[in-house]
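Notes follow the structure.
What you see is the complex with one protein chain gone and the rest in place.
For subunit A:
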Amino acid sequence: MKKLILSACFALAGLVGLTTTAHAEGFTLKGEPKIAMLYISPTNDGGWTQAFEEARQRLEKELDMKIQYVESVPESASAIRPAVERFIKRGTNIIIGTAFGYSDTFKSLSEDYPDVAFLNGSGTTNGPNLLSYYGRTYESQYLCGMAAGAASETGKLGFVAANPFGQVNWTINAYAMGAREMNPDATVTVVYTGAWNDPTKERSATKALIDQGADVIGQHVDTPTPQLVAQENGVYGTGHHRDFREFAPKATVCSSVWVWDRFLKNELEKIIAGNWVPEPHGALLSMEQGGTDIACCGPNIDKEEEAKIMAARDKLLKGELKVYAGPLKDQNGNVHAEAGEVVSDGDLWQMDWFVDGVITQQ
């Protein structure tokens, strides 16, 4: 009984909390803006963090202010909290995180420091002064799929992916849909490695795909290994995170890249302007809002194909093209969006189905 009353009290308190935030003014900084970023890995990791570091350098120029950073902050409260609190003590009032594993600590920090604005890339928690953001990677990967479909001679594409969950599966489906835009018979065979950062497994997965006849290798893992293996074997590939032509200029035909500065510039300006109201379920960024883009096009894509890819990119940048627009059916014939509908964000995060042309063990 006691428990019941307690939980009722909490529920009530929650309701009150909700209504007050709904009616309250947005978040406004108390002093001059001072920004700091927390990176999960070293700035020269060649992927995720390096993309943030490049965005930070562009932001410093565009906003004409210094942005501090600290690198290699692991995903544990005992590491995140002191780093953030040191920044806050020195007068920093905008903290930008870059990791899924920062979510809970950022939530509690945002409650402890209501005068500080928190942003967290690939996070899951939100609040009156906390906004998580992530990119709709399926848009840029759709374009990479188009490039892959164009570069492939056999129509057999391979894809090296980390773990089978929504965020990865949505890139795979989009990749296949993009490829079929260029070659209606294209197939995408997927190998999951079960790890984001295991070059040994990525290498053997890529080799296995090439042995099975794949001649373009897409990827949603963190290291450039699949591109290196593609180049060694004289086939093509598409990169993720950054422009992987840096590693495999003869192989990489297109890369999905992060352009965080496009989003962060807008969002930081909104915070600095005052009365900032973060989206209650976080910001899932389309290419129109910044977040992702492509670096295109590498070898084996002719002018005509390149024009087609760039036209699709333009439409995505203007918000005119929706990758997950209906009518959309999976391999088993289940309808996920009727004509005129778009698959909802909730369904995207839970995606466990595949479109025609995708070959997986799932």
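Definition applied: a contact is a pair of C-beta atoms (placed from the backbone, for glycine too) under 8 Å apart; a residue touches a chain by one contact, two chains touch by 3 or more; residues count from 1.
Simple rule for what comes next: contacts and distances are computed from a predicted model.
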Name under which UniProt lists the unshown chain, selected from "ABC transporter permease", "Nitrile hydratase", "Glycosyl transferase family 2" or "Phosphoribosylformylglycinamidine synthase subunit PurL": "ABC transporter permease"
Contact residue for the chain not shown (choose from A:D112, A:E153, A:D185 or A:D211): A:D211
Which of A:N44, A:S76 or A:N266 contacts the chain that the document leaves out: A:N44
Residue in contact with the excluded chain [from A:A51, A:V191 or A:A230]: A:V191
Hidden partner interface residues of subunit A, rising order: 41-42, 44-47, 72, 158, 164, 189-195, 197-205, 207-209, 211-212, 214, 223-225, 228, 247, 359-362
